[in-house]
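Shown here: the complex without one of its protein chains, the others still in place.
Note that the chains are named A and B in the order they appear, and that numbering of residues resets to 1 at the start of each chain.
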Amino acid sequence: MGFFSVLGDMFRIFKHVFRQVFVRPFTSLYPFEDRYYPERTRGRHIHIREKCTACSQCVRACPVVAIRIDKEDKMYEKDAALYFDYSRCIFCGLCVEACRFDSLFHTPIVDLSEGERDDLLYGPDKIETLERDPLEWRGRRFR
Amino acid sequence: MSEHMKSSGSASTLGRDIVNKFPEVQANPLEGNRIELVMPADKIRAIVALLDESVSDFLPESMFAVDLENDQYELIYIFWSHSNKLLCQLRVPIEGEAPEVESVSDIYPGFEWHERETHEMFGIGFSGHPDLRLLLLPEELEGKYPLRKSFQTDRSRLEESGLPQPKPKPPAAERPARPTPSTTPKEGGESPE
Partner (left out) sequence: MKTDIVDDAIEIWFGPQHVSAHGWATKLTLVGDYIVECDPNAGYFHRSAEKVMEFRNFRQGALIMERLCMLEAFLAEYPYVTAVEKIAGLEVPERAKVMRTIMMEASRIHSLQFWWGQFAAELGLFTMLLWPWVDREFFLDAFEELSGSRHAVSYNTPGGVKYDFNEGVIAKLERAMDRIEDRLPKFKDMLLRGPTFRVRTQGIGQFTAEQGLKWGLSGPNIKACGVPMDLRKDDPDPSLAYDMCDWEVPTVHNEDHPGESDAYDRMVQRFLEVETSLGIIKQLLPQVPDGPIIDPKHRAKANRLPEGEAYGRVEGTRGVTTLWLKTQDKAQTPWRAKIRGPCFSSYYSLKHLVPSSKFADFIVIFGSLDPYPGWWDR
């Protein structure tokens, strides 16, 4: 263990230190800035009610019975109100795959945390709109 | 590694050897180098010992029971030999309220837990097995045999899921011997998870 080998070790350590100083951080300040979500991210759903024909294929495809359909609740001529239970949903994508009328999609919004358990049951008013911008409400909540 | 097997290593040769020794065994060739041997339950131990003798590198791949309803079961043993690229499947039809076959866990220790699991899930006894305690199930399900078709899943939370109530099954006497499963995925959604 000579003097030069110690010097070499120190040099290697300094190299690492300087590299870490100038590298971009891997982490992000979560509530205020978001990470990159790919286009195919399977987050919460959005239901486009104008195109829905109330065929209930999504209900049949769901493996965990997270979707309920209310055929009485009619806003348009042929449509139905969907209720999504996000305390049960496993985000497998089978309902979106089963929809042949392009009326059900995933969105890249994945932060669904709520204070109350009942708020996770998304009724027709909530599932049809993306009324809250996730960045905005998250910021409000953590500030 | 061909010295592992006395015969040439093909599935048909193995089947012929076994049928020659045990004429009650029926050999059905499957696609590829695979063979299925259908045998009575009292011969299983002798035949597994013979398999162990003739092919020395058999991997005890899987062993399980299938419920065919009306107290009829099938035991299936699957062996895989790497050096011969040979898959051997034994099919043992058994019947009875609490049927019993001989354990092969001393010839192939890998089957010890498979037999334990089959015992707790189907209620099939294995005579000569070192311990038949519960493996996967909790104590309150002992003797309930959950993988039998007659086992009733928990339907206590069915109403809150908003699903239609399943139609009650006709009693066993009126049912045909092997009916198609009447359960659809929607009815099964209430099973305990």
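To be clear about the criterion, contacts are C-beta pairs under 8 Å (C-beta built on N, C-alpha and C of every residue); 3 or more make two chains touch, one makes a residue touch a chain.
This one's a predicted model, so the numbers in the text were calculated from it and none came from an experiment.
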item: Contact with the hidden chain (one of B:P40, B:G110 or B:G125); value: B:G110
item: Sole contact to the chain not displayed, among A:S28, A:T41 or A:T129; value: A:T41
item: Residues in chain B touching the chain absent from view; value: 32, 56-62, 64, 66-67, 76, 78, 80, 82, 85, 87, 89, 108-114, 134-138, 146-147, 151, 153, 178-181, 183-185, 187-189, 191-193
item: Contacts of chain A with the absent chain, listed as residue ranges; value: 38, 40-42, 61, 63, 90-94, 97, 106
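Operating definition for what follows: only the chains that are shown with their structure count from here on.
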item: For chain A paired with chain B, centre-to-centre distance based on mean C-alpha positions, whole Å; value: 42
